[in-house]
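First the structure, then my questions, so here it is.
Moving on to chain A:
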Amino acid sequence: MTSPEPSLLRRMIRRAIALSGIAAALLLGWWMRIEAARSPDLLPEIRLGESVSLGRTQLRPDSLTLEDGRLVLRALAENVTGETQSSPFGIPARPPEAVIGDSVLPTPEIVLLRDQAPLGQLQPRLPEEISMIWTLPEDWRPVPVTLRFSRETFKLRDNLYGQASWLGHVPAATLTALPGTAP
Partner candidate 1 sequence: MNLVRTMAILLFAVAALGAMMLTNPGRDRAFQPMVARIAAGDQGQARLFSARIDGWHLEPALSLPSGERTSEGVFLVLDLTAAGTTESTTLAADWIGASGRRYATTARAEGLPRRLDTAWMQPGLDSELTATFELPEDEIMGGALLLHLPRMPALEGALLMAPPQTPPAIRLAPVSR
Partner candidate 2 sequence: MKRGLWILAALAMTVAACGIAGWPDWQDWRRTQVLNESRPESDMAVLSGTEIRIRRQAVLTLPDLPDRAVIWLQLAVSPTPAAAASLGGCNPVLRDGRGRRFLPLSDELGLKLLKILGRDWAISCAQSLRAADGAGAVSDQVYLVPVDVVDALELEVSGPETRPDGAIFTLSPQPLTLP
């Protein structure tokens, strides 16, 4: 069974079809890089009283104050998922970061305002007033503090198992404010 050699045109068309996928991938990658360069990653800058989505939790920072040498952020946290969250700031937990100049303060202590118990679970439809408390270094002088919020991304079908997952933290917003004194 021998077939006649196809004509040059046919062979060229076949090769062009075979190459078109690679060409498309190259072009797309190139265009995506151009797009990324055209829009620089600017994090939204929020102010006190504005809400920011952290993935499982919606957080509304209300006030930033100094109390006994500690930095206290009062906020309203609401679980926006349909089930109890035992780690409202994601897994691994990434609560807001407080940055002064170049130094990042250690992880804050997070308590409920209602009874000063540590924040454990966040129930759906029950927003909680919380305070995040950072211990300040000894030599601290009042300067503006930047808070960096990060958000977990939800994927309905992840690539590994095809199940709904919360994956990875990405920067969500920043807030810069001068801490006031406690009311």
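The working rule: a residue touches a chain if its C-beta (ideal position, glycine included) is under 8 Å from a C-beta of that chain, and two chains touch if they have at least 3 such contacts; residues count from 1.
How were these candidates chosen? In short, all candidates are chains of the complex that A comes from, given by their letters.
Computed from a predicted structure; not experimentally measured.
For chain A in this complex, the touching partner among the options 1 or 2 is candidate 1. Against candidate 1, in their complex, chain A makes its touches with residues 82-84, 86, 114-115, 117, 120-121, 123-128, 156-157, 161-164.
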